[in-house]
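As you look at this complex, bear in mind that one protein chain is not there, while each of the others sits in place.
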Amino acid sequence: MAGRLSAITRIAPELMTAATLVVETKGQGFSELTREVARFVAESGAGDGALFLYLRHTSASLVIQENADPDVQTDLVTALERLAPVDADWAHKVEGPDDMPAHVKAMLTGVSLHIPVSAGALGLGAWQGIYLIEHRSAPHRRELILQFIGSRL
Amino acid sequence: MAGRLSAITRIAPELMTAATLVVETKGQGFSELTREVARFVAESGAGDGALFLYLRHTSASLVIQENADPDVQTDLVTALERLAPVDADWAHKVEGPDDMPAHVKAMLTGVSLHIPVSAGALGLGAWQGIYLIEHRSAPHRRELILQFIGSRL
Partner (left out) sequence: MAGRLSAITRIAPELMTAATLVVETKGQGFSELTREVARFVAESGAGDGALFLYLRHTSASLVIQENADPDVQTDLVTALERLAPVDADWAHKVEGPDDMPAHVKAMLTGVSLHIPVSAGALGLGAWQGIYLIEHRSAPHRRELILQFIGSRL
């Protein structure tokens, strides 16, 4: 047996909440959203359940990543640039040289995530933070939809 | 503060629906599913909540991507071919030279997604569409499971 399973907790899913989170990015790079997402969970009156995040764009993405050493974020941006270089002779160029690489990066990292919630707290690991990655060079206004489903606190 | 949070809406999650969507692909490339998914949401009688999509295969995947310029889809397929080339000397060859690259591409892009639903409408951004990417060269029959959870319209 590869894993050890804990006791199972049970609740009735009686509450579902939703809100929009608008983030102004400063161009390519990471924006941490952990505090805003925790605030949504608190203001929802959430107890136990699950939180869903959805990003309404195709040239930015959502990831859970390390929140300790800022060098990690720099390296992650570099890694994505290597996987989708600006000078790769893309067919889609009408929105600028950084647009098609941005779509590739968004495809590889995704726009849909969930995080468990327990007693009103996000179930993030000790080194995990919630980040939006802006893949375009210029600043953009990005819109997320946050949802909670579960019990009341 | 990195973001602005809107007012929070609340509903009771009273309805959960499910259906299977079968897609016949024409070989490597994108198939748009947005219309079929919207039809599932409408026929579910869905109000506010979340839609879940799951693909029951390991050599195709599900992504949210740009729905405007078809060149974007061509470039995304090319980008995946560069990341998982057919001639990379794979150990797993028994199902043909395009099979192992297909598994790598499916791992990088995923088979599980959610999209918010508001007043019976998918919460997609203006330029977002829902796509199945077929990673095998030959046409395949692909099966998805769609689920909605939330309120009635």
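Should a chain be cited, it is by its letter among A and B, assigned in written order, with residues numbered from 1 in that chain.
Here is the rule we go by: a contact is a pair of C-beta atoms (placed from the backbone, for glycine too) under 8 Å apart; a residue touches a chain by one contact, two chains touch by 3 or more.
Bear in mind the structure is a predicted one, so any value in this text is a computation, not a measurement.
For subunit A, which residues touch the unseen chain?
Answer for subunit A: residues 1-13, 48-50, 63-66, 69, 71-72, 74-76, 78-79, 82-83, 108-110, 113-116, 118, 123-128, 149-151 touch the chain left out.
Even though one chain is hidden, which residues of subunit B still touch it in the full complex?
Against the missing chain, subunit B presents residues 13-24, 31-33, 35-36, 39-40, 43-44, 52, 54-58, 83-84, 88, 90-92, 94, 100, 103-104, 106-108, 110-112, 114, 143-147, 149.
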